[in-house]
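Excluded from the complex is one protein chain; the other protein chains are retained at their positions.
In this document, chain identifiers A and B correspond to the written order of the chains, with residue numbering beginning at 1 in each.
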Amino acid sequence: MIKIKDYVRVGSLEEAYELNQKRSACILGGMLWTKMGQRQVQTAIDLSGLGLDQIEESEEEFSIGCMVTLRQMEEHEGLNAYTDGAARESVRSIVGVQFRNLATVGGSIFGRFGFSDVLTLFLALDTEVELVHAGRMPLAEFACSKRDRDVLVRLIVKKHEGVTVYQSHRNSRTDFPVLTCAVRVEDGKGCAVLGARPAKAARVELPAELAEKLAAGKASAEELKAAASEISDQFTYGSNMRGSAEYRHHLGRVLLRRCMEEIQKKEEQ
Amino acid sequence: MKISMILNGKKTEAEIDADMLLIDFVRSQGCYSVKRGCETSNCGLCTVFLEGKPVLSCSVLAARANGCKVDTLEGLQEEAEEFGSFIAGQGAEQCGFCNPGMIMNAIALFRENPDPSEEEIKEYLAGNLCRCSGYEGQLRGILNFLAWKKQQGGAS
């Protein structure tokens, strides 16, 4: 269990950033992961009072505050309409409602966890992160960067015309995923993200020709199979207690193909 | 540090350590229905309402609940008895240890969605583990309760 000396509910992001510069400080997300650690924390910083628990939607983008819970993501109509339900699909298997009422988007993204469903989904979207000190940067860049003492403020998802599909495989229904997979096709481009490999989610761009075919719903079953196999080969896979590298690679082929099939079906609608 | 919250409708103030968890706080206030079944936020036994939403009290700092409204089964005795009697009607309460958390979360479900499908019930309560009942009796109890509720609604 984590040990905490002082708890501060900050009044501003600047205050949070200042306090967080000490190594013994810790920003609290949903606490689900943090509390299990053996850390001795001098100052626990709570961002609850900053109004960062809202999903705001405009014509161009979604702004998702770092304290937005996974449950909010699951239930947000706009976000789910935009992602064809992939937002809900990506989080609904995470433990239970009470857990998702606590777990935050900011905590999931900042942790850059290998098993993260949330990171998998947002990597497939045109997502930027906003940090107090470093400002805005693409999520893909942030995900690869080392953890530092900056403070994650929100995610910004830019809207485009497109289709998203999310699938995962789990050994039991609410377990960590063995593999996560998100595929998005937009504006004649496409990308595929595989996470929980068990390394953290990574994204590859789909060949333009394939993306166009998917958007038109015209890829044949054989083509999809071959494409899934090819794309899956671009990722690395490792083993852990939930599955071997070989199985994950196998699942990569299956889930990528199924996601692309689903994209075609949705494009047809 | 000092905190103050509305616990089961009553203003409650206390001096606590910054790392005290909400589960330990509410138990220290006599809310013994709130149980601990794991250390990894997986079992759902410690479910309480924080500002009306079901959360795992094992994963919330008591400090974070400062100024909030917190409810445990101790504050929902009538609802617990009314709904719980349908669980008992199936013999599905069994050892009872997971019951308070499950009943809290079921009440949360009924408030959010008064007419859930079987699949919606299972999904909403997926985070409430039970090792005795095999879940089937809990489901029967819930469906019977909902049918009874509907009938009550129709009659009034």
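Assume a residue touches a chain if its C-beta (ideal position, glycine included) is under 8 Å from a C-beta of that chain, and two chains touch if they have at least 3 such contacts.
Keep in mind that, in the parts below, contacts and distances are computed from a predicted model.
Choosing from "Molybdopterin-dependent oxidoreductase", "Transport permease protein", "tRNA modification GTPase MnmE" or "Flagellar basal-body rod protein FlgC", the protein name stored in UniProt for the chain missing from the display reads "Molybdopterin-dependent oxidoreductase". If you put the hidden chain back, the residue from A:K22, A:H133, A:R173 or A:K218 that touches it is A:R173.
Where chain A meets the omitted chain, the residues involved are 169, 171-176, 178, 241, 243-244, 246-247, 250-251, 254-255.
What chain B contributes to its contact with the hidden chain is residues 28, 32-35, 37-43, 45, 72-74, 77, 80-81, 83-85, 87-100, 103, 122-123, 125-139.
The working rule: only the chains that are shown with their structure count from here on.
Rounded to a whole number, the gap between the C-alpha centres of chain A and chain B is 29 angstrom.
Every residue of chain B that touches chain A in the complex is listed here, in rising order: 1, 17-19, 21, 39-42, 44, 47, 50, 53-56, 58-61, 63-64, 66, 105, 108-109, 123-128. In the complex of the two chains, the chain A residues touching chain B come out as 1-7, 9, 28, 30-32, 35-36, 41, 44, 46, 48, 71, 92, 95-99, 101-102, 173-174.
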